[in-house]
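Data block below; observations after.
With one protein chain withheld, the remaining protein chains of the complex are depicted in position.
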Amino acid sequence: MTHRIAILGASGYTGAELVRLIATHPSMRIVALSADRKAGMSMAEVFPFLRHLDLPRLVKIDEIDFSNVDLCFCALPHATTQEVVAKLPRGLRIVDLSADFRLRDPAEYEKWYGQPHAAVEVQKEAVYGLTEFYRDEIRAARLVAGTGCNAATGQFALRPLIAAGVIDLEDILIDLKAGVSGAGRSLKENLLHAELSGGTHTYSAGGKHRHLGEFDQEFSRIAGRPVRVQFTPHLLPMNRGILATVYLKGDAKTVHQVLEKAYESEPFLQVLPFGALPSTRDIAGSNFCHLGVIGDRIPGRAVVVAVLDNLTKGSSGQAIQNANLMLGLPETEGLMLAPVFP
Amino acid sequence: MTHRIAILGASGYTGAELVRLIATHPSMRIVALSADRKAGMSMAEVFPFLRHLDLPRLVKIDEIDFSNVDLCFCALPHATTQEVVAKLPRGLRIVDLSADFRLRDPAEYEKWYGQPHAAVEVQKEAVYGLTEFYRDEIRAARLVAGTGCNAATGQFALRPLIAAGVIDLEDILIDLKAGVSGAGRSLKENLLHAELSGGTHTYSAGGKHRHLGEFDQEFSRIAGRPVRVQFTPHLLPMNRGILATVYLKGDAKTVHQVLEKAYESEPFLQVLPFGALPSTRDIAGSNFCHLGVIGDRIPGRAVVVAVLDNLTKGSSGQAIQNANLMLGLPETEGLMLAPVFP
Amino acid sequence: MTHRIAILGASGYTGAELVRLIATHPSMRIVALSADRKAGMSMAEVFPFLRHLDLPRLVKIDEIDFSNVDLCFCALPHATTQEVVAKLPRGLRIVDLSADFRLRDPAEYEKWYGQPHAAVEVQKEAVYGLTEFYRDEIRAARLVAGTGCNAATGQFALRPLIAAGVIDLEDILIDLKAGVSGAGRSLKENLLHAELSGGTHTYSAGGKHRHLGEFDQEFSRIAGRPVRVQFTPHLLPMNRGILATVYLKGDAKTVHQVLEKAYESEPFLQVLPFGALPSTRDIAGSNFCHLGVIGDRIPGRAVVVAVLDNLTKGSSGQAIQNANLMLGLPETEGLMLAPVFP
Partner (left out) sequence: MTHRIAILGASGYTGAELVRLIATHPSMRIVALSADRKAGMSMAEVFPFLRHLDLPRLVKIDEIDFSNVDLCFCALPHATTQEVVAKLPRGLRIVDLSADFRLRDPAEYEKWYGQPHAAVEVQKEAVYGLTEFYRDEIRAARLVAGTGCNAATGQFALRPLIAAGVIDLEDILIDLKAGVSGAGRSLKENLLHAELSGGTHTYSAGGKHRHLGEFDQEFSRIAGRPVRVQFTPHLLPMNRGILATVYLKGDAKTVHQVLEKAYESEPFLQVLPFGALPSTRDIAGSNFCHLGVIGDRIPGRAVVVAVLDNLTKGSSGQAIQNANLMLGLPETEGLMLAPVFP
């Protein structure tokens, strides 16, 4: 059976990545694509790399007949999303890729995003979309809120460790390196090739990055007490990929065992042998996350390194994984594409 | 039905690309992988990006039991290949990715590769592997010789035009820009990141590049008279992709029409609207080739630009396309993966 | 003696490159910097890489007291430039980096830039700024019009050959590869790192690139008859550098001798030994241009490859070279900085 899919906000990178993945998904068929400012254009004009596909033209959202849609991916900017989702038909399954429904507490949303939440009732239905940890809720959900890409990377490294109580909760530090596609297709000076190529710099440093809201929410929930991590992201001259270097106080071998055990049956989470650390080059274009653990020369310190592709496992791949669950499909369907290297 | 596949020379980039593509191919299963110097290692050690796959260990070629193999991809260096292929079982279907069986005339082989052909009898069986132009021969072949990646790009731009007699055969010029993965995983100074990143230069200029042997052979065959093109390749700071700018004397609109007509039913060859020119970013990681045509301000001159991924359509994707034909499978099976962008 | 320098349009890449070069120029001192939209800001805010310098704040043009300025570099967009230059004091020496005064014939300006020339009288005074070929005129000039960066590269390869009559004027083809900084600091989608990194494509193909106006003007002037070259530029994933592959009909050895002879006393133009071809990596950040010549396997065909840094020899370095002449300084002063590699 083929499920009919709509994608709202198809002219951005996460929208295009959804189309790329659905192109070879055996049980999904795209029936509607929206992009407000590019309505009327074909996807081949907006994204020539998709020109071999037979896709519907881009339309405005209100031109879509949702009665013909089984599941809708929403890849719109935050704030806009709340308005749009609130108006979608009640019976429609929705996987949202924005930040608008990730934080359960509307006060937290306002704190991190600088404006009041505009769809508080809808928020109550939303399930946090980190698949490996919310499978049952996602299967039953009408609305799944995809995680931040940085937030996903950090959580894959940390959740089992916090749950197992094997690390010091007062001293968790995430130094993260992110490729530029995570910033989207927006025209900003620091995203120009001439500005970024060959250089690196921090951004949203000092505890200002919005994905901290997700870390706070999830880690505190697991620990049963407030947990505040330190988090410094860096922008790197590469297009895809996130590498999170997570500094911990705890026994490195124990940390490795806990992660290995937690993920032993997970198809997308690969824990490397103790002492081996992963590279972003090995997951590009795929839904896999590689994790490695090493001890430091200073006893009692461990380093976990997690890598994933921000556009795939960090957003659109995760979204399809969640959609598979919501549609009763095998969780890995359409997502076993191997990474592209070199 | 699943066909059992062996890959000889699995530790190079084309070998790894074969594994990547077969990973999601519904009718192929890898049963043997060879790599002489790395025999005993797992693929995950050699190529960590493939670590999610359940693959046989690397062995030496003579450890492989070919009676359990339906088709063998041979991704070995040239010269070595002739010796190896000559010793393979007669009943085995072989798709070779090296240069060793591309040139029908052993004298041409010796001219371009600097040594006598060591398997002249086997050469007689070899079919030139440019799928779109040799389908029937490939279906019936025991041994298919994959084309050079540059040679494939130039031929997609030129073959229909030479056949149609719409261009001046005395004045064909191919200025080609190639990513670095075409040079393989070999340790050469000019392939270091520090040497190549941020710069470009020619290589094998002046009519010395070996793929000229293929151009000569194929274009002369189509034209029924000797055709000698001018060909200057450039190495670019990118990993995947070839862009060939082909300068012609002929009417641009006619050139466009001939290409459009020639490829109208081809699943992998996409001719853009007249005046639009393609980018390598739009085919990376895929088996697609995009072609564009534009006229120059000087009347009677046309420019054809063709792009493809050297590792996919230029070698390993082409190899699987040929293998599909040889095994009686749909030609596009496993190859409809969308390009990866950005 | 220190000459007092103003730079109009200091917030773009060529403006910043002027500042970089003047920073270690022993006879120039910057006394005024303009940037209309960024007036009031410090250069360190606009270009943090210049923060070690003691520079005047950015102001609007009409805030500058030109009576204290000996020479003014004008790095403004075309069209704007004509208006600004027409209003500058008559006694001020000006080196313009825009396209506004490069074409002697206002009709040609209108043809290539799509609008009538707005300062026809000023145009009459302008000297074309390709230093090595207009030294005497530049020394005496009030207004020097810097060349296009692509136009400079092509001319270094071709001018002596056209003058010597050793190539076929009907068959000159320039396939050019350019880094992204030539497009300036403008916010365009195709200049984003995510769009350009790892890919290449043509731009302004088919005889539409505006630098063709300069080629036409200069080559026809040298030949004493109309000369029309074919010119296809490509954008490459690198920041600095242009590589022009120039295809000619003529004897390669003769071509090499003519270039070697023409440039034997030129400090910035380096002709490589016959058969050696240059790389953009070897001139980045410098005012040098490397040229190489090779013959093709097809007799009677030659290939000249010229490389230079678009921001230095192609614009701001050239501008300072011209300013040196206008100010009676040694031509190479401040410009002998070695390229930066790797």
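We call the chains A, B and C, going by the order they appear; numbering starts again at 1 in every chain.
One rule holds in what follows: contacts are C-beta pairs under 8 Å (C-beta built on N, C-alpha and C of every residue); 3 or more make two chains touch, one makes a residue touch a chain.
Bear in mind the structure is a predicted one, so any value in this text is a computation, not a measurement.
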For the chain left off this view, which of B:237, B:285 or B:334 is in contact with it?
B:237
Looking at C:93, C:159 or C:290, which makes contact with the chain not pictured?
C:290
Could you tell which one of B:107, B:140 or B:194 touches the chain left off the display?
B:194
Note that subunit B touches the absent chain at residues 13, 180-181, 183, 185, 187-189, 191-198, 237-239
By the contact definition given up top, give the residues of subunit C that touch the hidden chain.
13, 16, 19-20, 23-24, 47-53, 181, 197-198, 239-240, 267-268, 270, 272, 278-279, 281-286, 288, 290, 336-342
Just the residue numbers, please: which parts of subunit A touch the chain that's not shown?
171, 173, 175, 177, 179, 194-202, 205-208, 212, 228, 230, 232, 234, 236-241, 243, 245, 247, 275, 277-282, 284, 294-298, 301, 303, 305, 342
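In this text, only the chains that are shown with their structure count from here on.
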Any idea if subunit A and subunit B meet via the same residues, over half in common, or different ones?
same
If I count C-beta pairs in contact for every pair of chains, which pair wins?
B-C
Superimpose the Cα atoms of subunit B on the matching ones in subunit C and note the rotation angle, 0 to 180, in steps of 5 degrees.
180
Just the number, please: Cα centre separation of subunit B and subunit C in whole Å.
39
When the C-alpha atoms of subunit A and subunit B are each averaged to a single point, how far apart are the two points in Å?
36
Would you mind listing the residues of subunit A that make contact with two or more other chains?
13, 181, 197-198, 239
